[in-house]
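Beneath this line is the structure, given in structure tokens, with notes to follow.
Partial view: only certain chains, each at its native spot in the assembly.
The letters A and B name the chains in turn, as written, and every chain counts its residues from 1.
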Amino acid sequence: MPNRTTQNESSAALLLIDVINHFEYPDSDKLLTEALPVAPRIAELKRRARATGLPVIYVNDNFGQWRSDASKVLAYCLRPDAPSTCFVEQLRPENEDYFVLKPMHSGFYQTPLDLLLKHLGVTTLILSGIATNSCIQYTAHDAKMRNFQIFVPPDCSAARTREEHEQAIRHMQSMASADITPSPDLRLETLAGEPNQQ
Amino acid sequence: MPNRTTQNESSAALLLIDVINHFEYPDSDKLLTEALPVAPRIAELKRRARATGLPVIYVNDNFGQWRSDASKVLAYCLRPDAPSTCFVEQLRPENEDYFVLKPMHSGFYQTPLDLLLKHLGVTTLILSGIATNSCIQYTAHDAKMRNFQIFVPPDCSAARTREEHEQAIRHMQSMASADITPSPDLRLETLAGEPNQQ
């Protein structure tokens, strides 16, 4: 069975956090409203990341399924008439993308993310997705403690309210040393080529 | 999306370790030879576990795929004419079974296994699969440090040689406090009903 992690030469990766989402929990209508305008920006950032050779890694809630079956979660979130479909269909994983299922908030907690990033030689993470003040912030904390360089473009994540989003962005800038350059200004080629500093 | 871990009342679970296996690594022919007679015994133990209400959890190498897609690993191992097929087809996961992909030897390392077991209220593990002196032993060590009660029925696992198998069984009995009762003598109803001691 051919190993599928060998060719990467980029030291940066793009993480899409909880974008395969069913929006079926308290206040998820508010979150969906804030998230919808962000989806095309994440899609565009993902397009650029792939063109530049950055690995794209979906880091996604397992929604209590525990079957290691990302495709079932995806199918559920793309049901016709489901409110989630309009968001999720813009961000479908492609064949080359990696997919890590997480059982809790942080992408690192009880998942193989850290090991995958080591295999890929990645030391810089660009965090995108939802929600800024929840799973993105939890993941940013864990990334900081593992010595990753962190980027959180503010136009590529959303929370239930603008205030929560903005406070979380400032918090990550201040307490996780995150760079908060907006996605159009991110120089992906530079990030990809920086020597591994971990 | 309905959560799928809620109804368990058993304090014991059966783990099937690396049984969805492609046997494409050094010495895997020897391992397959030793493993083939074990497959029907694991299948029978699994049948009894399910009849008694014990959760069945596949804990399986991701074989470097990193896509959280257990079904692709399964399909690969069940290719027509593949040597692995005769082993794996006896142990196909069923709809109710849990499935945890692991990136390294131990079922606990960078996986959600510990969290799944907590959700299920499981404190006793029955370990089966391959190889006795590798992934089963690594997993037994990690289970011991997490205070699980461990059973390793010697007729439900295999290694490259009988000697390696038997040394590993004795090691787990001695150093991980494993009970090594053969599977036909395991009283699954008693194990399922023991009060949680963790």
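The working rule: contacts are C-beta pairs under 8 Å (C-beta built on N, C-alpha and C of every residue); 3 or more make two chains touch, one makes a residue touch a chain.
In this text the structure is predicted, and so the values were computed from the model without any measurement.
A.B. asks: Because only 2 copies sit in place here, please give the count for the whole complex.
C.D. replies: 4
Here is the rule we use: only the chains that are shown with their structure count from here on.
A.B. asks: Calculate how many whole Å lie between the centre of chain A and the centre of chain B, each centre taken as the average of the chain's C-alpha atoms.
C.D. replies: 32
A.B. asks: Residue numbers of chain A touching chain B in their complex, please.
C.D. replies: Chain A reaches chain B through residues 1-5, 22, 24, 62-71, 73, 76, 98-104, 110-116, 119.
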